[in-house]
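The other protein chains are all here in position, but one chain of the complex has been omitted.
Chains: A and B, in written order; residue numbering restarts at 1 for each.
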Amino acid sequence: MIPSAFDYEAPATVAEALTLLADDSREVKVLAGGQSLLPVLKLRMADPELVVSLQQIDELRGVRMEDQTLVIGAMTRHADVAREPLIGAHAPLLARAAAEIADPQVRHRGTIGGAVVHADPASDMPATLCALEAQMQVVGPSGQRTVPAAEFFEDFFTTVVEEDELLTAIRVPSYDDWGIGYEKFTRVAQQWPIVSVAAMVRLEGGSIAEARVALGNMDTVPVRAAGVEAALSGAAPTQEAVAAACASAAEGTNPTEDLNGDATYRRHLATVLARRAVLAAVADAGA
Amino acid sequence: MQLEHHFEVPASRAETWARFNDLEQVVPCFPGASLTEVDGDEFTGSVKVKLGPISLQYNGSGRYVERDEAAGRIVIEASGKDRRGNGNAGATVTAVLTEAGEGTAVEVVTEMDIGGKPAQFGRGMIQSISNKMLDKFLACIREKMTDSA
Partner (left out) sequence: MTVTEEHAPEIGKARARKEDARLITGRSRYTDNMVLPGMLHLAMVRSPLARARITSIDTSAARSAPGVVRVLTGKDLTGEQGSMPNAWPVTEDQKAPPHPAVAEETVNFAGEIVAVVIARSPAAARDAVELVDVDYEPLTPVVDLATAARDEELIYPELGTNHSATWVFDSAEAGTGGDIKEAISAAEIVVERTFRQQRLIPAFMEPRSTVVDPTGEQLTVWSATQIPHILRVMLALTLGIPESKLRVIAPDVGGGFGGKLQVTPEEVITVLAARHTGKPCKYTETRSETMVGAHHGRDQIQTLRISAKADGTVTGLDVHLVANMGAYLGLITSGIPILGAFMYNGIYKFPAYRFECTNVFTNQVWTDAYRGAGRPEATFAIERMMDELATELGMDPIEVREKNWIQHDEFPFATVSSLEYDSGNYEAATAKALELFGYDELRAEQTRRRESGDVVQLGIGVSTFTEMCGLAPSRVLGALSYAAGGWEHAQVRVLPTGKVEVVTGVSPHGQGHVTSWSQIVADRLGVAFEDVEVLHGDTQVSQRGLDTYGSRSLAVGGMAVVAAADKVIEKAKVVAAHLLEAATDDIEFSGGQFTVRGTDQGVGFGDVAFAVFAAHDLPDGFEPSLDSDATYDPENFSFPHGTHLAAMEVDTETGQVRVRKYVCVDDVGNVINPMIVDGQVHGGLAQGIAQALFEEAVYDDSGTLLTGSFTEYLVPSAPDLPSFTTDRTVTPSTTNALGVKGVGEAGTIASTPAIVNGVLDAIRQFGVSDVEMPCSPSRVWHAIQAARVGSGAGTGHTGTGGEEARR
C-alpha cells in the first residue's frame, strides 16, 4: 500500500495553511487525522500533488466555552471529544457519539473536523452535529463565515467548504438539561452504521417540550427528522406516544442500498432506532 | 445496473432528435466529461469523477450504435478505463423519443457497469453516485433542449 508521490507541508498557523491552499498550480488535499484520506491515497483513488497537514497548528486544537457555546477546534481528536468534561457537561450527545466512532486507534488519530469535512453520510459526527444544531466556522481568503450544520453538508463527501477554505472550529450550543440517546446499528463493532440516530429531548411539566432527532446514513447527507421532532413537541414521554411520533422517522429520506440492507429495511430501522433513541433520551432526561 | 429515466421537453421530436445526435451538445452534459475527438459516429473523451478525496479519470471512447430516426431510437455506447488502472466503466444509453403533444417525451434506459476499485471499495455508494451523475446528465440535456425550444 504505497501512495503516489506527493509534496508535504505542515504549516504552524491557519494563515500559512490558507496560503498553501491558495496554490492554484497544484492539486492540494488537506490532511487532518488521516483516517479517511490515507486509505484513499494508499488505494490510489486520489493523487494530490500537495498534502497540507494541519497537525502542527495548535490553534485548531482544544475545547473552550464562549458564553453558552462550546467551541471545539477542528483538529480536536475524537478521543478528546469523548472525554472532555466541558463537552460531557454541555453536549453529552456529542461525547457519546464520539466514543462510538470506529475503534480506539481511529479515535486517537481521527479528528472531529476531519470527519465533518469528509462528510461520509454514515459517519457519526455529521448527524450528531445536525441534531445539536452546531455552527461550522469556516475561514478562507475572503475571511471567516459561519454555516449551520443543516446547510453544511451538500452530498456524499461534499460540504460547502471550498478548496481554498478550512474548517477551523465547531460551535455547539449548551444543552445542559436535555436527555440524550444515540443508536448506532452495526453488524460488527468496527463497521460504519447501517443507520444511526442521534436524539435529544427536553422535558417540561411532564411532557416533551422539545426534541431533536437526526438520522445518519439515511441519505447522501445527514437528515433531521423534522416530522418526528414536531410530533414529539408537547407529547407525553410514554412508549406509545414516542412510538407514534417516530413512525414517520424515514419520511423523505433516500437511503443507499448496499450489502447490509435495502432501502425498505433501512427505512424500517430508522423508525425503530428513532423510537429507541428518543426513549433513551426521555429516560436520560429523568422522565 | 440498469437505470431508467423519463422526461418531457417542449421541443419538437425532430429538434430533439437533432440535439441528441449532436455529440458536442450531449457529451459535455455528463458531469466531468470532455470530448477530445469526434469522428462520424465515434468519439473519444474523458470523464473526471471527483468526490471528496476520491478523484478518478476515465479515458475512453464511444459510438452511436443505433440511430433509427423513424423509431426515434438512439443507442450510445461508451466505455473507458481509469488512467491509473483503478478500473473500468461502461455505459449503454438507449433513448427513445416520442411525440407528446407539442413537445417530446424522452425515455432513457442506461445500463451501467463500473468495475474495479470504485466498486470494490465504494461501500455500495457507487450505485447512488452513478445514479446522481446520470440525473445531472439528463437534467442538463433536458435543460438544453428546453432552452433551445
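Here, contacts are C-beta pairs under 8 Å (C-beta built on N, C-alpha and C of every residue); 3 or more make two chains touch, one makes a residue touch a chain.
Owing to the predicted nature of the structure, the values given are computational and were not obtained by experimental measurement.
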Options A:L43, A:A89 or A:V147, residue touching the unrepresented chain: A:L43
Absent-chain contact - pick from B:F7, B:Y64 or B:F121: B:F121
Of B:M1, B:A71, B:A100 or B:A139, the residue in touch with the unshown chain: B:M1
Missing-partner contacts on chain B, residue numbers: 1, 81, 83-88, 90, 113-117, 119-121, 123-124
Touch residues of chain A, complete complex, unshown partner: 1-2, 4-5, 43-44, 185, 187-192, 194, 257-262, 265, 268-269, 272-273
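Quick note on the criterion: only the chains that are shown with their structure count from here on.
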Chain A residues within the chain B interface of the complex: 27, 29, 36-37, 40-41, 43-47, 118-119, 122, 155-158, 192, 220, 256-260
Of all residues in chain B, those that touch chain A in their complex: 51-56, 84, 86, 117-118, 121, 123-125, 127-129, 132
